[in-house]
Structure formats: structure tokens, C-alpha cells
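Below is one structure, written out as C-alpha cells; the observations come after it.
Only a part of the assembly is drawn; its chains keep their places, and the rest are absent.
Just so it is clear, A and B label the chains in written order, and each chain counts residues from 1 on its own.
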Amino acid sequence: MLTGGGVQGLEIRELPDPTPGPGQIAVRVGATSLNFRDLLMSRSTTGRIPLSDGAGTVIAVGEGVTSVAEGDRVAGCFFQGWLDGKIEARYHEAALGGSIDGMLSEIVVLPDYGVVAAPRDWTDAQTATLPCAGLTAWNALVEGQQIRAGSTVLLLGTGGVSVFGLQFAKMMGARTIITSISDEKLERMHELGADETINYRNSENWERDVLDATDGLGVDLVIEVGGAQTLAKSMSCIRFGGEIALIGMVSGQAEVNPFPLLSRSANLRGVYVGSQRMFNDMISAINVNTMQPLIDQAFPFEDAQSAYRHLRAQTHMGKVVIEV
Amino acid sequence: MLTGGGVQGLEIRELPDPTPGPGQIAVRVGATSLNFRDLLMSRSTTGRIPLSDGAGTVIAVGEGVTSVAEGDRVAGCFFQGWLDGKIEARYHEAALGGSIDGMLSEIVVLPDYGVVAAPRDWTDAQTATLPCAGLTAWNALVEGQQIRAGSTVLLLGTGGVSVFGLQFAKMMGARTIITSISDEKLERMHELGADETINYRNSENWERDVLDATDGLGVDLVIEVGGAQTLAKSMSCIRFGGEIALIGMVSGQAEVNPFPLLSRSANLRGVYVGSQRMFNDMISAINVNTMQPLIDQAFPFEDAQSAYRHLRAQTHMGKVVIEV
């Protein structure tokens, strides 16, 4: 539980085991994963169980529950009320690990509509990587100007969203360009299918490398997680009529001049996780294509603080997991 | 012709009457209209005939032309090569009054695919208002997240794009909110169908008035022509999942924090005029609905400089026209 004072205020608390009421289910959590948002939450929130992402096994179902059964392996949905269709402001009122308690707990009780079936043959640790980072990348690729086989997608860095973005983009037949400051990480990205890699330590103006790699046209989609240090560059290497999925601001909030959007007739689309239907669509895609998530490191429940600190160091590649 | 030195460098030149080659047509221009872009062009361009917008009568057709006939009343297309489908960078290489000569001329020669049939029963002055401002407003309403009857659209000020946006939005059954610093202009906007008007002279935080007028939800679409002084406010009164059509920067280029797009899962879409097909669609809509454009004032050809100065003063409501 977050008790204030950031990561060092994260403490284990003994709570009575919760029981599911009508329409609810109880899930024994096997693993959770961390997102950049969780670092922000740890600073701003007190008295709440953190983490949006978790997966486990249903151990009890309340009265009237028919869509889920004991023994089902499930993941929690980031937005507990966004089932399908367009986003609504009110869905933000039930966001796990934010406006309501999250998944870093041995047992959680959720509404029956608040979970999805885990990918076949995935461990809890693997499944726990999906609810925020996986779904955000999926939403970015599929729900805006949906990319096509042959589209070019730009990924920034090797955090959770970017690696999922790379994997899903390749699954969809797209061409991918990814940046990092580490040749070693870029090598790993090549193995995951990256078509072009750019080490921006050697190349301050990496947006020019992106233009060069696209015959000067720019990319169809940027999965923009960087914020202050990247957004202006992303806007200058987007294709006419293309789209920037605005996802995160890891390097801080940016003030940018949006004029390039106008001259290039491009979109800047805010992407914030997704609905239960998108989550189910993504899991179908994973099941058909037998993908594996990239887990950087897994920490034990007792050492959750270390997991937070590891994420904060921004040296990871893929997802940071806490096993419960 | 623009001879350098801004508006005062605009001079009348005697040129030989052009003749249409194969696949070309000659149009006797009856009227042109001015856009904010033309002020920018007058400062940056030399040796070019200005103005993207003009309408007139076909007086000769070249070899092989079958789609247009002598006597047809037509308007020129802003992009001479964007016929249909997605925008491409190369279409910018043939933009009237920008990368190529424009319409402020007694006779112009254009490719046969570079014009559209004028609305039935409109004068040349009326038709000349459409190619840039009309089509931009149409594109904003129809080609992104197309609005629906019952959607709420926010218009900023009473310039050409905003007034067309108001008229087309009402034609489509939407609810409209429009801002101005003049009660008199707002009164006129009411007559044109505005559902809500906001005088921002009295209301510095007009975005709150917009939120109040929408039960706190915000608007589905902003037709954002303001730039520096308005964009941040527009972002704070957009509905979750809504869209801001980024069109102009009349009050200067802005540096904005795009974070509200992320938290509201909203789009910022660059809109820059449109294709020939969109133009034809818009004219069909005008013909079915018997709309009339709002012309602020018409100037004679000899007094084109005054037209430019009138636009620059930003006291107009609707379009400024030059009759040829």
C-alpha cells in the first residue's frame, strides 16, 4: 500500500481476505507489472493499493456471476468500466491503482466485467505485462488510423509500450524503426524484428535518420512515449496525413509548436490504455500469433520497492514485473 | 502580382492572354477572395500572381478536354493535383497563389482537373469564397471524426472559416457555440443559426463558458483557427475522445503543452484545405441546402490592396472579396 512519501512509503499491510459480493469475483494475484504511471502515482497518492496491472486465478465468484468461473486465469482491466465503444470521462473514475485500489495484493475483488481471459499458455508474470503497456500499444496501432501491412511505425526507446509496439507492428506486417541509446538493446530489438535501429547517442538529430530511412517521406505512425525530448522531433518526421500516438511523457511534459501538424495534415492522438473489447482483441491476436512478452526483470512481492527503483532508473528493456 | 514588400508591392501587370494547351482550360475570372494565408504570402513571395481562391467562366478549352465546356461556371481548386484520397506531400507543389500562380488575374489557364462546377445560382463573388475557407471548414467537419446531428461544434471568431463552419455545422444538424469580441457580430451569428454565443471580451476564461454550456463535458469538435491565444483553451474544453481541427494560427504560432490531449484521449488534427472530391461533395451540400455565403465586403480589382488591408485589420465577418 502507498502510505505517502513515494516509493519508500510503499508498505506491506495485512488485510482480511475480501469476499466477492453479487456480480463480483475474487482473484488470487500471481504477478503484477509496473508502468511509468505507477511512479507518478507513488508520489501523488496515499492510502491506496497501487498498480493497474495484474494477473492471476479466479478463486471465488459471487452471486449471479456466469461469465467467469473458479479456476479461470485472468488479467484485470485498467479501466474497470470501459467495456466497448468510445472513451467517456466517467471511465476514469474506476482506474485500477489510480482512482481505485489496484492489483499489488494477494487477493483482489473485482466486478465480473473487470477482467479478461489470459492468453493461452502464458504465465501470470507474462499476462501481467499486458493491461496498461500492451493495451496502450495495441490501441495506438489499431484504433486510430489503423496501420496496415507495409506501413512504417517509429518506436522511441525500449520501454514496455515501445517493445509491445514493435512486436505488434511486426505481427501486423508493418515496417519498424526503433531508437535507443544502447547498441546492445538495439541488437535485441533486431532479434524481435526491428527493421531499422537508430542509436540516438550518436545521432542527436535522429529525426533526420528517420526521414532518410523513409525516402524523405516520414513514418505513418509514431508511438510517442517521450514527451519533452522527443515530441517536436516526432512531429518533424511524420508523414503527410500520418499520426502520432501521444502516449507518455517519460522525459517530462513538453511545450511544442504544433504547426508541423497543420502543414503535414497530420494527427496528434491522445492514447490512454483502452477498453475491454480492445483487450480481448489483443489477446486473440496473441493467441493466434504465439507471441511472448519481453520481461526485463521479475522482483518478489517483498521487494516491490526495488522494482519501482529499477523502473525509475530507465535502464530496462520491456517490462518490470513483481511476482506475488 | 506580388513584387515584394508586402501588400504595397501588389501591382497590376499587363500580360498577354494565355491560351489553353492540351488538357487545359482558360477561365475568365469574375471574382476572387482573400484568406489569412494570402497575408503571409504577400510578405514571403515575389514575382507571383497571388490568391488561391477565384471563380469565373470557362472561355476556351484545349485539345482533349471533355470534362469541362465553354460557358461552364467554375471555381479553381486550391491544390491543383489533389483529386481524391489521402493528402500527399507532392500536392503542395501545385497550390494556387503559393507554389504556383494564383487567381488574381483576368484570365487564368488551369488543367481541366483543376476546377469544379460552381454552386447553382451563385455569383462569381459567392463562389470565390469557397476554395480555401469553405473547403477547410467542410474538411474539418466531415473528413476527420465526422460530426453528427446533435454533436457540439465550437467556432472561434467570425472569420471566413468560422462562419462557414457555423453554417455547415448547422446544415448537418449540429449544435454550435461561437466566440467573438463583438456583440453585434454575435447577434449576426445567432441569425445564421448559432446556438450559443460567447463574447470573450467579457469572459477571459471563455473555455469555462464552453464547459458550462456542455454540462461540463466539453465539445465534440473545435474548429481551431486562433493559434497562440486560443489553442490551450480549446484543449481544455474538448470532450473526451473529441477532436480539435487545427487550421490556422491567426494570433501567432503557439507553444502548447499537449498533455490534455492525452488525458482526454482527444485528437489534434491538422487540416489544410482539401481535395477536389471534397470540394464537389461540399458543392452538392450547398446545392441541396440552398445556403448563401457571408460576404463581408467586396473590393474592385484596382483596389486589391485595400482588400488585403481590410483583412489584416481583422474586423471582418465572413469573407473579403475582390471582383475582377
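Heads up, the rule we're going with is that contacts are C-beta pairs under 8 Å (C-beta built on N, C-alpha and C of every residue); 3 or more make two chains touch, one makes a residue touch a chain.
Quick caveat, the model's predicted, so the values are computed rather than measured.
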| item | value |
| --- | --- |
| Size of the entire homomeric complex in copies, 2 being in place | 4 |
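Here, only the chains that are shown with their structure count from here on.
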| item | value |
| --- | --- |
| Separation of mean Cα positions, chain B and chain A [Å, integer] | 40 |
| Residues of chain A that touch chain B when the two form their complex | 86-89, 144, 217, 231, 239-241, 246-249, 253-272 |
